[in-house]
Structure formats: structure tokens, C-alpha cells
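The block that comes next holds chain A.
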Amino acid sequence: MLKVERLVVQQNDFSLRADFIIESECHIAVLGPSGAGKSTLLGAIGGYVPLKQGSVFVNGRNVSNTQPDQRGISMLFQDGNLFPHLTLTQNVGLGLRPTLRMTDAEKEQVHQALMCVGLAGFESRKPGDVSGGQQSRAALARMLVQAKPLMLLDEPFSALGPALRNEMLELTLEVAREASATIMIITHDPKDAERALDQILFVNAGQAYSPMPTADIMADPPVALSAYLGL
Partner candidate 1 sequence: MKYLMTTTAAVLCSSAAWAEMPVLKVYTYDSFVSDWGPGPAVEAAFEETCNCDLQFIGAGDGAALLARIKLEGQRSEADVILGLDTNLVAAAKETGLFTTHSVAAEYSLPISWEDDVFVPFDWGYFAFVHNVDMQAPTNFRALAESDLKIVIQDPRSSTPGLGLLMWVKAAYGDEAPLIWTDLADNILTVTKGWSESYGLFLDGEADMVLSYTTSPAYHLIAEEDTSKAAASFDEGHYMQIELAGKLANSKEPELADQFIAFMVSDGFQSIIPTTNWMYPAVTPTAGLPDGFDTLFLPQKSLLMSPEESAAVRDEALDEWLSALVQ
Partner candidate 2 sequence: MVKRAGAIGGPIVSGAVFALILAALVAVMSKANWPISFGVSDWAVVRFTIWQAILSASLSVVFAIPVARALARRQFQGRSALVTLLGAPFILPVIVAVLGILTVFGRTGWSSQLLGIFGLPPLSIYGLQGVVLAHVFFNMPLATRLILQGWQSIPTEQFRLVGQLGLPPYEVFKTLEWPLLKQVLPGALALIFVICLTSFAVALTLGGGPKSTTIELAIYQAFRFDFDLGRAAILSILQLVLAGTSAMLALWILPPIVLQSGFDRPLVRWDARGNFPRILDAIYIGVATIFLILPLSAVVVYGLIGLVKVPSTVWFAAWTSTWLAVISTGLLIIMALPVSAWLGGSKKGGAETLTLLGLAASPLMVGTGWFIIIYPLADPQYFALLVTALVNAIMALPFAVRVLVPGMRQSLVDYGRLNISLGLHGFLVWRIVLLPRIRTRLGFAAGLAAAMSVGDLGVITLFANPEWATLPLQMYRLMGSYQTTAASGAALILLVLALGLFWICDYWGRYAES
């Protein structure tokens, strides 16, 4: 469902190359050292980083020159995923209606999504009034209502503790299953990948390798990955 074709991104001295295909409803861990180009890769797919060469296809549609919100992709960033001045309902509602002029049915949908992520009763709170974990849940609820076929997550849970991070990863996968979506999630912890994710996409020194099944790659990691993992 996601095809990245001979993609080249150039940022000053740094360049990133990628060429791979991801099947529908795959759950991909994006792994690699700092500065390898993980965020750049997700940014390029999402439409936040301009491409020098190559194309991005989502469900067979070339989206290389499409606006980020028109690509069939939803994305969570490391921070700044929620507007602090809006309630959780409004923040989630933005995923459905950027104008926030929601019909009753849409309001109900938002309510359901918040319930789904365990935020029932927090609808009219603002992000500042809830915990970090709850903020992450709200952001996931928005992904749920956005119901895009591809979800990109750029370490959105990195500020959370290990237990909470696990919980969020589980929830993310639930949301992805609920929405029948493909997800790509950047993580620093190979255990995340081993525990929950189907495939690993390894990025090293400006090169993104084709994703491989987690079990296979962990059984026989390439040299660079072993070095990164400290094996």
C-alpha cells in the first residue's frame, strides 16, 4: 500500500535514499541510530520534507506533490500534537472537521474515539489538565477518527516512562487494527519491535533498507544493525 520509489532527500550535507514497498496493515518499526534519517524519512513520506527525486505512492496513488493532509496519511510528532487551548474533544474533532463545526453524528464519533482510548469523561479537559499519557491517548483518538490508511508516528511517546510507553504502543496497534491502517513508528527500543511489530525498517547513515520481518532480522541482523543494537 505504500511504495517509496527511488526517493532522495537532500538537506544541506545530509542526504537520504529509500526504495521500498510496504503491504497493507503492516506494523513497521523504524529503527536506526540518531541522525540516520528516520525522522527525515517519515517527514518525506508525510509531505513535510521536500523530495529531491523519486516518488511516494499511497494505495497506488502518487502523492509526491500532494498536500500532507490529502495524502491519506495521518502523523504524530514528538511533541506539539495537541493544541493546548482546545479541549480534548476539539483536538480530536479537528481530525474530522478542521472547521470544528461538527454534526451531532461527528460529535458522537469523537466521543466514541475518546472512549475507545480510555478518555471517557475527559472530553472537556484541556491538554494542560491531563497527564502526558492521557495526552498521547487523545492524539491517538484523533488518528482513529482521521481513519487514514497510513499512520506515521515519530517517537510520540518518547517522553513517557517505559510502562506507559508499552501501554501506548499497544493502544496504537489497537487503533491501527480498528482503522485497518498501516503504521510506521520510529522507536529506539528494539524490544518494542520484537514484542509488537511485524517488520523492522532499518535506517542507517542516510540509507533506508527494505523492511524485513522482525523475527528474521533479529535472528540474523546485518552488521550495521548489530553495531547499533550493541550485539
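What we mean here is this: contacts are C-beta pairs under 8 Å (C-beta built on N, C-alpha and C of every residue); 3 or more make two chains touch, one makes a residue touch a chain; residues count from 1.
Inclusion criterion for the candidates: all candidates are chains of the complex that A comes from, given by their letters.
Just so it is clear, the structure is predicted and the values come from calculations on it, not from any experiment.
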Options 1 or 2 - which one, within this complex, touches chain A: 2
Residues on chain A engaged by candidate 2 in the complex (per definition of touch): 46-48, 67-70, 74-75, 77, 79-81, 83, 85-86, 94-95, 98-100
